[in-house]
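This is the structure I have questions about; it appears just below.
With one protein chain withheld, the remaining protein chains of the complex are depicted in position.
Per-chain residue numbering starts at 1, and chain names A, B and C are given in the order in which the chains are listed.
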Amino acid sequence: MISFRSDNDAGASPEILQALTDCNTGPSYPYGADPWTKDVEEQLCRIFEREVRVLLVSTGTAANALALAAMTPPWGSVHCHRMAHIYNDECGAPEFFGSGLKLIPSASPGTLIDPVVLRNELKVGLGDVHSVQPSSVSITQATEEGQVYSPEQVAAIGQVCRDLKVPLHMDGARFSNALVALGCTPARLTWQSGVDVLSFGATKNGALNAEALVVFNDELWDTLPFRRKRAGHLISKMRFIAAQLQAYLRGDHWLGNARHANAMAHRLSDGLAGIRGVGLVVPTVTNILFVKFPQAMIDGLRQGGFDFYDGRWAPGVARLVTSFRTTPEMVDSFVGAAKELSR
Amino acid sequence: MISFRSDNDAGASPEILQALTDCNTGPSYPYGADPWTKDVEEQLCRIFEREVRVLLVSTGTAANALALAAMTPPWGSVHCHRMAHIYNDECGAPEFFGSGLKLIPSASPGTLIDPVVLRNELKVGLGDVHSVQPSSVSITQATEEGQVYSPEQVAAIGQVCRDLKVPLHMDGARFSNALVALGCTPARLTWQSGVDVLSFGATKNGALNAEALVVFNDELWDTLPFRRKRAGHLISKMRFIAAQLQAYLRGDHWLGNARHANAMAHRLSDGLAGIRGVGLVVPTVTNILFVKFPQAMIDGLRQGGFDFYDGRWAPGVARLVTSFRTTPEMVDSFVGAAKELSR
Amino acid sequence: MISFRSDNDAGASPEILQALTDCNTGPSYPYGADPWTKDVEEQLCRIFEREVRVLLVSTGTAANALALAAMTPPWGSVHCHRMAHIYNDECGAPEFFGSGLKLIPSASPGTLIDPVVLRNELKVGLGDVHSVQPSSVSITQATEEGQVYSPEQVAAIGQVCRDLKVPLHMDGARFSNALVALGCTPARLTWQSGVDVLSFGATKNGALNAEALVVFNDELWDTLPFRRKRAGHLISKMRFIAAQLQAYLRGDHWLGNARHANAMAHRLSDGLAGIRGVGLVVPTVTNILFVKFPQAMIDGLRQGGFDFYDGRWAPGVARLVTSFRTTPEMVDSFVGAAKELSR
Partner (left out) sequence: MISFRSDNDAGASPEILQALTDCNTGPSYPYGADPWTKDVEEQLCRIFEREVRVLLVSTGTAANALALAAMTPPWGSVHCHRMAHIYNDECGAPEFFGSGLKLIPSASPGTLIDPVVLRNELKVGLGDVHSVQPSSVSITQATEEGQVYSPEQVAAIGQVCRDLKVPLHMDGARFSNALVALGCTPARLTWQSGVDVLSFGATKNGALNAEALVVFNDELWDTLPFRRKRAGHLISKMRFIAAQLQAYLRGDHWLGNARHANAMAHRLSDGLAGIRGVGLVVPTVTNILFVKFPQAMIDGLRQGGFDFYDGRWAPGVARLVTSFRTTPEMVDSFVGAAKELSR
């Protein structure tokens, strides 16, 4: 079976697995008071070209929900895209961590939040005690549809947030894929463009279960260690989380994995181009494709041993996701099968 | 440095680490729909000699807080020992997961909850809308002081719970240590004695970050998968949690680790017996010792390269914890140093 | 100054005020264990032609939020109209009382929830642990725009709810106005059409601060007394809430007040018809009018001593609300002024 289901079914990078064995030396202080955690913090400071505060957790949902809770009072609203993972796919985790805060999907028409639309939405109910108070903004980079905000687009949203005095969160579950697609620096894509807190994902790109919350705005830091413990997300043997991130960042392993995944997505996109009845729904930018197929081709591909999700979006639209583990042979095999089925 | 600080600073069993590499094969469905998770469920059914429902998470705090929230309404009280981890050491996690439930420490005088005292406490305020409603009981096995409830003692508490119609939770962060100390079956120590939900710990006894919530009472199951996701504790690459537990349970690896830790504790206890000025505060039963030392000896042991916690309990009382990684040489070295310092 | 701002700025019915003095006799058991509360319960059973459970509170927000919390788990969604008071005007009260539940506005295009649209929305994410679970429906009767659901329309929504096994809440802040407009029985408009819980409003129609939660579905009752106390809404001197409702219901005082308010709205609507530049935005059904005015007329009416809200909806649209205290003279004076300004 060859899977294009998701980048979370691909297992782990061997380099990251090896790091777990390597760190299993003598006794070590628990709960993050260990040298591996300290090294990850230092690496992230280097990568982001400034002092940052770092909170390690095991899931992206935890990273996102902790960040939003620290940015938003219980009577506040988080403004996000209608396709946002935090709005649709976390079973109310932000509402739980945020003691009943409210997520408001932007009416922005496209695949990105429109800063002009957002600016108006952030003024609704402001100061009116009968209304939740617009309190924070969250964007996903790369988005759930595989698209990216350019640094200029992030900065435009960042400017709206500064003008309206609300902090900006970036859900970076696929931050690495966006970064290599855009070819800019991590600093440019985040704090230099107004991002206050980043959920820095690693799990989808090669780690087992490691994510980092990177905090650029010191005022948002203080409550986070208590929120993490209280949510059961302070891992006792933290070295085994930190070592994953250490190996992930070392020697730009993370960027290599992301470049590979994106390249495989483009190879897949290129291969499918020109096959009769097959068409991209959105441009291929990172490692996620949304492709329109004839239903018979979908059925045939499945029977041929390929797996992917379809039917959740428009009828006949499948999502194909590549990862650090996708090989050119897997891609070519899929393309070949599609071609065969198109005859 | 030789550490008797805690069983959470000891790293992981090599067998468990190896299992992570072994499971890193091809693609696998995420979120627990994988064969490793299924196998863990089956192993736990076998071990507990009945059908059980299993929820895997990464921390003991998550396991405990999820269980208590599923057992207790927001206006309910959880009755526990005044030394309970859930009462003192989880930064309010049960209150958070339980939407503001209340923990009430029992007035039981000793190191265990007294079923006679508990029975009265479970009647206070019952049916009175001005009072939180007694709704669940939680005991720790082995306790935070290294003591154990015999199966008869568990059953006596279980009977009180059944009489008062409240469910019984067991925090088994060190369940294995209790089990081998008591020499009874897992079934006898839990559901056969009235336990409804068990936090089955593995991390302190050799895993990296893996715990299982084992549910014996089907009525308490339904909300748990939603609660777990909503709390950010549904791991996407679940195979890396499940594989840890698989290796932990395989070939009674868990019991071996626990037997070793307990044996080291007894060796330590025996070695310290008879040293002038040194005395056990509670009997040595599992892998935790509370020992009264002369302050000079505490200082000398630290200078000699030994680490442990003291000063949190009575003055001059240190807690010494052994683990699967503690060696006889470490123990003997500690005892020798103490003897030397006593002269 | 003559106000058409809202039916909550009109003070109280003299009959209801008198009841407060009348009930101020000797000592009485607090917290609802008094004869006035019992009588209100009996009157409501009579009015709704069946056994009902009743919970008295002081505000409509409390009634709504308590009901929704009792009907919806924290990981559930309440489906409502995009104009619903619970969605827009309660500062997140349902999310607070419901421990982080989620309100999802229906995509229904008109001023009412469309049962066909609703049916599909109640299936989204069902059983998927990553999604909040569709758990309840809330409709407002009369709506925030003064419109009504006919008994048949309520029943159609009730049928969808029964089919999908979710309970149905009715926010009846202006239940009386809807009832007299429709000319049907309270039973027909609620439980006979599938309503499980009704927020039975009295404050907007003559009471000082009294609302009743009327529960038709016994399964939703048990948690409510605890939720009310815990939210600080169990009034100690309950007789002063109950006496208001007693006088409100006695001799159909409530229906008389509502008929008067509706009649004044129609008189206002009829008077404004035919004035140049003035037009109704929605039909006049109960006691709320949305009227398009030339801006100069809005300014002139204000200067002439009339007060009302405008500018919250479309530009140039004012909301005019009548109440039991609105007199024909007030209406005629407003209409006369508008006519004068139209010349």
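What we mean here is this: a residue touches a chain if its C-beta (ideal position, glycine included) is under 8 Å from a C-beta of that chain, and two chains touch if they have at least 3 such contacts.
Bear in mind that the values here come from a model prediction, so they are computed numbers and not experimental data.
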Omitted-chain contact residue, chosen from C:229, C:250, C:266 or C:302: C:229
Contact with the hidden chain (one of B:3, B:59 or B:99): B:99
Absent-chain contact - pick from B:108, B:131 or B:150: B:131
Residue in contact with the excluded chain [from C:41, C:90 or C:196]: C:90
Residues of chain B (touch criterion as defined above) contacting the omitted chain: 74-75, 88-92, 95-96, 98-103, 129-132
Chain C residues that touch the omitted chain in the full complex: 1-3, 5-6, 8-12, 14, 17, 20-21, 23-30, 57-63, 65-66, 90-93, 96-97, 203-204, 208-209, 226, 229-237, 239-241, 307, 325
Absent-chain interface as seen on chain A, which is shown: 31, 73-75, 99, 129-130, 133, 223, 225-230, 234
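In the analysis below, only the chains that are shown with their structure count from here on.
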Farthest chain (mean CA position) relative to chain C: B
Separation of chain A from chain B, taking each centre as the mean of its C-alpha atoms, in whole Å: 34
Distance between the centres, which are taken as Cα means, of chain C and chain B, whole angstrom: 51
Averaged-CA centre spacing for the pair chain C and chain A, given as whole angstrom: 43
Residues of chain B whose C-beta touches two or more other chains: 226, 229-230, 234
